[in-house]
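So that we are looking at the same thing, I have put the structure below in structure tokens.
Some chains have been omitted; the remaining ones sit where they do in the full complex.
Letters A, B and C name the chains as they come in the text, with residue numbers starting at 1 for each one.
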Amino acid sequence: MTAQIDRPTVDTVGHAAQTPEVDQPWAALGLKADEYASIREIIGRRPTSAELAMYSVMWSEHCSYKSSKVHFSLWGENTTDEMREKLLVGIGENAGVVDIGDGWAVTFKVESHNHPSYVEPYQGAATGVGGIIRDIMSMGARPIAIMDPLRFGNLNHPDTQRVLPGVVAGVGGYGNCIGLPNIGGEVVFDDCYQGNPLVNALCVGAMRIEDIHLAKASGVGNKVILFGAKTGGDGIGGVSVLASETFDAGGPTKRPAVQVGDPFAEKVLIECCLDLYAAHVVDGIQDLGGAGLSCATSELASNGDGGMQIELDRVPLRDASLRPEEILMSESQERMMAVVEPGKLDEFMAITDRWDVEATVLGEVTDGDHLVITWHGEVIVDVPPRSVAHEGPTYHRPLERPAYLDDLQANGTDTLGRPVDGNGLKSDLLTLLASPNLCDKSWVTDQYDRYVLGNTALAMPDDAGVVRVDEETGRGVAVSTDCNSRFAKLDPYTGAQLALAESYRNVATAGATPLAVTDCLNFGSPEDPGVMWQFRESVKGIAEGCKTLGIPVTGGNVSFYNQTGDIAIHPTPVIGVLGVMDDVSRRTPSGWKTAGQVIYLLGM
Amino acid sequence: MGHVVIDVMLKPEILDPQGQAVGGALPRLGFEQFTEVRQGKRFVLTVDGEVTDEHLAAAAEAAEKLLSNPVIEDVVSVRAEDPDQ
Amino acid sequence: MKVGVVTFPGSLDDRDAARAVRAVGAEAVTLWHGDADLKGVDAVILPGGFSYGDYLRCGAIARFAPVMDALIPAAQGGLPVIGICNGFQVLCESHLLPGALIRNDHRKFNCVDQRLVVENTQTAWTSDFEVGQEITIVLKNGEGGFVADEPTLDRLEGEGRVVFRYAGDNPNGSYRKIAGITNERGNIVGLMPHPEHAVEEGYGPSTDGLPFFTSVLKAVVNA
């Protein structure tokens, strides 16, 4: 379908230089006055609307970690050389990679998709799973398993009946169709999540050490290729302000904030990527997730050693009316960007053709140090990529221990009544067994395929999922995710350590040696000093706990603004621990197996 | 016995992976003339007796409330079934 | 002895099927959906998964893949073929087997260790079982409800072509609890549960899947 559409003139770099006084909608795009001012300073003129779009999305909390990154020095400070020994790729890449022996490497990461899942539970959860899988793929790995730590409001609340089945169906719908075993997760109910359910998704991938790929564009003349699904107007509700402010009305105005996932397209993309890796035709690779092309181009260029030139009008579109700003921001799913040497281009294209995956050369790596994007020949972006991708604003937000904590901590269990006879005990036990947080989760887990790929050694209802990586030797990994946010609310430092310890124990009891940690830090608003304090304490707790245990944090994700009005969720630092086993057939299941065995209680 | 037919389609700007897959298969069967395929849902609701305006109003309300998800779908039509279908 | 495993875009259990073939000492040969070429294999597995996303109807688009142009006549000529889950759906859509598979009656995807009773051991894929034997293998699908009209069901029963029936509760609303069927000749078998996920101790609910693959070896050798 090629509709002829009049192209309104675009806001070019030349035009921007001549019209410094134009009033730009930076506030509506979520930028602060001083952030807008520093953009103007960095590029020495006002940004074009395309540049403004890029900076605004890349400098958002979600992409820039502007409130959290000052606290991340705690990771490095608490990581010893010994802990780094098995670490092949650390924090900062799409996902961390650890050496599990025999030439195998494993990558894993947990991410959140909380807000979209509240708006559209099925698609929000589905695209959350799809996104983390692409992160893992972009490291050069074959994804081998997923997990889904979930948090919902009260089970009896009518809205939970909308959100819970939708989220579970979405996780299953995507994961089952893409063919990854779901080997564990959590389902927790607490009133604090009523308006802010948490949908976290974890993916594990495996590869040979020499197959690790990184997100960087280097080698002048190398081609920059976009491949996978066509680009539509998905998830760009926010940028429509640009279209309406900068351009004539008249184009289609509906820009959905909801992204729809296509797991089939992603399954094909996985197999296609693995063939590309096997053929050694990929120099650098990046998935397209939040912030789409803005993120992929600026991060690839920023991580590389040259500049990059992109012809944006070459992007294959699902909706011909999209404006360049919108194309840059689109969060259409199931897309990847690769950097390929010109001599390997034909082979690259032959492989994508075989999988029926559309691939388009958008531009190339240049010897400059700028990211330059054109639209039908006119320059609409000309910026230093690091300033977009890595040198965004950093906030030192105020921290303050919440005043309510003293009362909360003082309110211990001493004053609670205790059952005095058998009936009392029985009724307490029944209450516990019937509580949604303790009851059987098979209504959820039976909707997930735990067998596909044929390597699952443990999954539900065990405390850790275990999958084989090497079919010859049985070498494999165990993973668990945990967090009790009620403990974290009482004391975020100790609560985060408890989550870490539980996850560590779950992996160890399965029979694996814990190796690495990923975390998804779900918190309220960073603008609340109490929340920021909880955040700092949790990070400190995890980092120091990891040092004690001797395993490094390899990556993770921060999700702020999980709050309704003034009420934040309990601090919920979800911890994932990964361990290695040289033969997963020797794993230890939880649960009694044989009558007559002796039961021991270990520990204090 | 009457029937009310309700048609629901994904909003045009929303990705339709199902329609896409069908659209991709048609040329392989020799059908080259279709440039796009979108797949939606069709509900047939049975009522006792003839379809009245009240039935249609109730069906329209049910279509908005239950049969479609306004975040991603549009109710395209609500009508009494064409008797000659 | 070579067993072909077809890979459609969206096939998921093709790797597992190949592993099961190797587990019984045969050679697994990859058959690509886009090539109308069976590469001289002695039997074919249509594996589980979501071919073409299972969009439209499960198996409906895969049925028109070039590899099916070669497979359909070969199967009609007696080549042993098994369709597992999505593969069963492809066989029904291709009319190599009667009936169809629709959305589970509870409307959810369901992954369980499922008990089945083997009712027919005369097929190319079940001779190593015993009639009445109960096996436990994985059932995992969203659209596993077997349906057909009454005359077809009666004919299937009358001709002994119901190969597997679900034991215990009906997991998906299949008519007459039918889990798997065969054609008149017994060379084509389709079933919803997954024998290829039950061939290795420690990676699945049992090793009850192995006899499927040993059976077909015998069928080929004796043919």
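Simple rule for what comes next: contacts are C-beta pairs under 8 Å (C-beta built on N, C-alpha and C of every residue); 3 or more make two chains touch, one makes a residue touch a chain.
Bear in mind the structure is a predicted one, so any value in this text is a computation, not a measurement.
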- What are the copy numbers of each protein chain across the entire complex? A x1, B x2, C x1
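We adopt the following convention: only the chains that are shown with their structure count from here on.
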- Indicate the whole-number Å distance between the mean C-alpha point of chain B and the mean C-alpha point of chain C. 34
- Query: Per the centroid of Cα atoms for each chain, what is the distance between chain A and chain B, given in Å?
  - Reply: 35
- Name the residues of chain B that each touch 2 or more other chains. 17, 20-21, 24
- For chain C, residues that touch 2 or more chains besides their own: 52-53, 55
- Note on the structure: chain C contacts chain A in the complex at 9-10, 12-13, 15-16, 19, 34, 48-50, 52-55, 108-112, 138, 140, 142, 194, 196-197, 200-204
- Which of the residues in chain B come into contact with chain C in the complex? 17-18, 20-22, 24-25, 28-29, 39
- Message: Touching residues of chain B toward chain A in the complex: what are they?
- Response: 11-17, 20-21, 24, 35-36, 69, 71-72
